[in-house]
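Attaching a single structure in structure tokens format; questions to follow.
For this depiction, one protein chain was excluded, whereas all remaining protein chains were kept in their positions.
Showing chain A:
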Amino acid sequence: MMLDIKNLHVKLEEEDKVILKGVNLTVEAGKVHAIMGPNGSGKSTLSYVLAGRDGYEVTDGSASLSGADILDMEPEERASEGLFLAFQYPVEIPGVGNMTFLRTAVNAQRKARGEEELTAGEFLKVVREKAKSLKIDADMLKRPVNVGFSGGEKKRNEILQMAMLEPKMCILDETDSGLDVDAMKLVSEGVNALRDEGRAFLVITHYQRLLDHIKPDVVHIMANGRIVKTGGPELALEVEQNGYADILAEVA
């Protein structure tokens, strides 16, 4: 199993607010799973907890990546174990060039895995090629990380990072938000190009639109901190047409 989440309970560290109330979810290698669900149901929280963000406390349950328990790992260890989160709101880092950042990340991960680091020349060659297919120009590569990028450019930059880091488990949190139709195609093509037997995706989205491009194998509905329903691609269509009311009523 690529990703195996069992009975995950999570509360905020600073206050007594419980957000995840027993999430069960398994994602097999080679598959694309989608998570949909109303605002505030805990989708981003799940992705943050998996990636190791501070501020949350796991009170029960477990999460493992390829059999390794990840919840005790530092975020950077999880990354080199192959976990990647494309942020709902990518962060701006002034003064740090996109290329410098990417190369530091790629080589740190390679080093952590005991692989040879890429030379500047090797890195440049790969990054140029991947950037091109995402229509990220040389200027964007040179600019500080995400600074002055439009919403869509930030999302494309997330996919570029994913393409460079070649993770095993990719979590995409609302990567479609803020994208125009063309950018949505670009981003989806970027994701589809990475689809592979050894790689899995967990795609968080509100809209069927993205799933027209990135065809999911499994669709989950999250509500109030739990996965309340799991089905095939038709589940996303049902949400698109009828909203969540029926599904929520059915499982209540």
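As a convention for this text, a contact is a pair of C-beta atoms (placed from the backbone, for glycine too) under 8 Å apart; a residue touches a chain by one contact, two chains touch by 3 or more; residues count from 1.
Definition applied: contacts and distances are computed from a predicted model.
*Asks:* Identify the UniProt protein name of the omitted chain, choosing among "Sarcosine oxidase subunit gamma family protein", "Putative spermidine/putrescine transport system permease protein", "Molybdopterin-synthase adenylyltransferase MoeB" or "Fe-S cluster assembly protein SufD".
*Replies:* The record names the chain that does not appear here as "Fe-S cluster assembly protein SufD".
*Asks:* One chain isn't shown here. Among A:E13, A:E28, A:D60 or A:E76, which residue touches it?
*Replies:* A:E76
*Asks:* Where the complex has a chain not shown, which of A:L8, A:V27, A:A63 or A:L85 is the residue touching it?
*Replies:* A:L85
*Asks:* Write down which of A:V18, A:I93 or A:L194 is the residue touching the left-out chain.
*Replies:* A:I93
*Asks:* Applying the definition given at the start, please give the residues of chain A touching the unseen chain.
*Replies:* 51-55, 74-76, 78-80, 84-85, 87, 90-91, 93-96, 101, 104-106, 108-109, 112, 144, 161, 165
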